[in-house]
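Of the protein chains in this complex, all but one are displayed in their positions.
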Amino acid sequence: MKRALVVVEAADHVDVHPTEGSKEITKLAGELAAGVGAELVIMHVTTEQDYQDRHRQLSSMEELDVEYDVDTAARGARQFAANVANEVLADIDVEVTPVGRLGEITEKVYSVAEEFECDHLFITGRRRSPAGKAIFGDVAQSLILNFEGPVTVTTA
Amino acid sequence: MRVLVGIEGSDESDVVLRNAIARAEEAGDSLTFAIFAKPEGGQDLDTIEAIVSAAIEESSIDAIITRIDDRDPASELVAIAEREGFEQLVVGGGRDTPLGKRYLGRITEFVLLNAEVTVRLER
Partner (left out) sequence: MNNAREYPSTDAGPFPAPPATIEDRAGRTVELELATTETLDGLVEMYDAFDPAQRAQGIPPSDPERIKPWVATILDGGVHVIARHDQSVSGHAMLVPDGGGAFELAIFVLQSYQGAGIGRQLLEHLLGAGEAASVERIWLTVERWNTPAMELYRSVGFETVRADRFDLEMAMSIQ
């Protein structure tokens, strides 16, 4: 492992709080990377849907005069990734590059992995169905099957 | 980190074996190999154990080999990981069909859906 890619998710639609699983996988990846002198790329993707919703909400508050465009959204996603890293990796000596993207998650994960030459993927895979069964979302299934290198999945 | 590695004696397992050892040499993991024969046949347990021991001997690490002689090796693999408090479970990350479409083996799918610990798919 030279450079690992960690995908972090928000527990809400406004990219404020990371999921517990995201913090857990970031910590694990950080410890493993520190152990072997590898670097981490921590990325967050804001989906088109969340972007549109936020854009609509902010535009309706004219008096605020805020500008929320695709660049703001990508910067926000990057900030979210950076916040997770700061919160979780404060005590771990590892080099971290936060990355934010706007769009479709799987597509962005592959493009970032290629751009930063990441050789290991860390994701929070498993969720719980209403009855409590372990299930994987479409994104996790696709990444697990198609990423070229090893994939580490937390099963919280 | 205490890592349990599932090896079933297939091409996919060769990759798992090599990479798990390489990573353990780098990171100082403590490895236990749980070996089992594929239900549909293939290498028997003695052959698999010989391959795994040889790979360990060639490396700089020490590792434990344990045999799973169970009708349902996937379920037993998950049970061992939980019972003995392993921190990570490593299994094969899929094979390719003749057309090049990747699919996960039954063991890997079962582990992903049932293991309580972190799972690493090696490929």
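Order of writing sets the chain letters: A and B. Residues in each chain are counted from 1.
We adopt the following convention: a contact is a pair of C-beta atoms (placed from the backbone, for glycine too) under 8 Å apart; a residue touches a chain by one contact, two chains touch by 3 or more.
All values derive from a computational prediction rather than experimental measurement.
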Inquiry  = Can you say which of B:S10, B:S59 or B:S75 touches the chain missing from this structure?
reply    = B:S75
Remark   = Absent-chain interface residues of chain B come out as 72, 75, 79, 82, 104, 106, 109-110, 112-114, 116
Ask   = Going by the touch rule given at the top, which residues of chain A touch the chain that is not shown?
value = 128-138, 141
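The working rule: only the chains that are shown with their structure count from here on.
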Key: Centre distance in Å when chain A and chain B are each reduced to the mean of their C-alpha atoms   = 28
Remark   = Listed in rising order, chain A residues that touch chain B in their complex are 1, 28, 32, 35-36, 125-126, 134-136, 144-146, 148-155
Key: In the complex with chain A, residue positions of chain B that touch it   = 1, 19, 23, 26-28, 88, 93-94, 102-104, 112-123
